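Shown below is the structure under consideration.
Of the protein chains in this complex, all but one are displayed in their positions.
Moving on, here comes chain A:
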Amino acid sequence: MPTVVVMDVSLSMTRPVSIEGSEEYQRKHLAAHGLTMLFEHMATNYKLEFTALVVFSSLWELMVPFTRDYNTLQEALSNMDDYDKTCLESALVGVCNIVQQEWGGAIPCQVVLVTDGCLGIGRGSLRHSLATQNQRSESNRFPLPFPFPSKLYIMCMANLEELQSTDSLECLERLIDLNNGEGQIFTIDGPLCLKNVQSMFGKLIDLAYTPFHAVLKCGHLTADVQVFPRPEPFVVDEEIDPIPKVINTDLEIVGFIDIADISSPPVLSRHLVLPIALNKEGDEVGTGITDDNEDENSANQIAGKIPNFCVLLHGSLKVEGMVAIVQLGPEWHGMLYSQADSKKKSNLMMSLFEPGPEPLPWLGKMAQLGPISDAKENPYGEDDNKSPFPLQPKNKRSYAQNVTVWIKPSGLQTDVQKILRNARKLPEKTQTFYKELNRLRKAALAFGFLDLLKGVADMLERECTLLPDTAHPDAAFQLSHAAQQLKLASTGTSEYAAYDQNITPLHTDFSGSSTERI
């Protein structure tokens, strides 16, 4: 989940904060202090997160595009100038553009808005924006909700009392509401000072930037892993099942399946599964992410030499062309697989399926999958030449069952032509002739289109008169029989117009000796 830090650099951020017996601070210093703490935390515990820095007043500017280089972000923090008034709406529009350009509309992003709660004056102030919010056209839509999955965290360089003395808090709460409730407002507890800012950012870190640690298990093999990005809770149906589902910290592998069988399944999200080495206190030693730090490097080297189940699993899945099915929670599964990026690096990746008993229709119910040895016969065949997947649906889809649609005249004409073509090749094509005839008959009966049956009967009678002298005598018999049957059906009387009844070929015998029966 990439992060955009949106920093207020309007003049109000330079308001001094009175702290007894120390040098004078401004609110922007407090903000920079808090962000420094956030960046430091990410640099050690959340290294793979991409972060961008935007500053805004009446205009906005992208100071640092998305990066994992936290030194650059840190540097930018100390090079910020002071500008004019706050204009939040344009900054949020800027965030929309930056995120969509970089990540498109499907990747969830976290927006960390740092402001003092002074929301500007006149046009472009948040009050003005909210007041005119319902009078917008499509082209200047209010930027919330963000056009991508998002969380909006508002970090206020002010305490609750201060915000409540005006309508600031109310306006900021409206922002969260407009973002479909996705987000939270943080305020400083107690007097404005470095310590209290730290504790506010600490809360944000706890909420949004704590790494997700889990234990990957397969039988008696285990590995401690970090899952990145953090899997977010998922709501299945806000009406029936409104409680967000959270994934287990014990990730149990329940089976393995061929890549061809799982067949590019749709997933909610995907995550790197990084093995971590834990020392005795349970503290993380390293996630294996290379760092310039010498000590860490040597710690990584030691960890690198201790066999790890993740590496075994990754290699095995890669070689076998398989994925591992992992249990994420009750009726919730995911898959583990080897993912190679464009370079020669490859990695263990985990994708989450949608929760439910049957996330992939072509695999059927997950609970009904089991080891090959449980089956009476090997479902993959003795020579591994077949597969029980994909499962066939009970009813065929329209495109797989030769349905009859006559909405366009061409549909009807094609079907009539087919009958006619076969009629001219009787008796060789007797079977197909009757097959097509019965298909037409069924559809005409269902649609109550009895005129068509009469019309086709007339047509067959005409064909009968047009038969060349060389034609097989059977052709004439079959044509007039079929025409007669269609005519009977076109009366709609239940005796001849039964849907399940088919017109069968006339039984003829041209062997010579016996007389013809009609």
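Convention: a contact is a pair of C-beta atoms (placed from the backbone, for glycine too) under 8 Å apart; a residue touches a chain by one contact, two chains touch by 3 or more; residues count from 1.
Criterion: contacts and distances are computed from a predicted model.
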{"item": "Chain left out of the displayed complex - its UniProt protein name, from \"Integrator complex subunit 13\", \"ER membrane protein complex subunit 1\", \"General transcription factor IIH subunit\" or \"Large ribosomal subunit protein bL20m\"", "value": "\"Integrator complex subunit 13\""}
{"item": "Omitted-chain contact residue, chosen from A:Gln26, A:Ser58, A:Gln74 or A:Gln100", "value": "A:Gln100"}
{"item": "Selected residue (touches chain absent from view) among A:Asp206, A:Glu238 or A:Glu495", "value": "A:Glu238"}
{"item": "Sole residue of A:Ser78, A:Asn134, A:Ser264 or A:Ser373 that reaches the chain not shown, by the stated touch rule", "value": "A:Ser264"}
{"item": "Identified contact with the non-displayed chain, of A:Ile121, A:Val246, A:Ile372 or A:Ala446", "value": "A:Ala446"}
{"item": "Contact set of chain A toward the excluded chain (per top definition)", "value": "1-2, 48, 50, 100, 102-107, 138-139, 141, 147-148, 223, 228-229, 236-240, 259-260, 262-267, 270-272, 274-277, 286-290, 300-301, 303-312, 314-316, 318-319, 321, 323, 337, 339, 341, 344-349, 351, 361-362, 389-393, 395-400, 403-414, 416-417, 420, 442-443, 445-452, 455-456, 458-459, 462, 466, 492, 497, 499-500"}
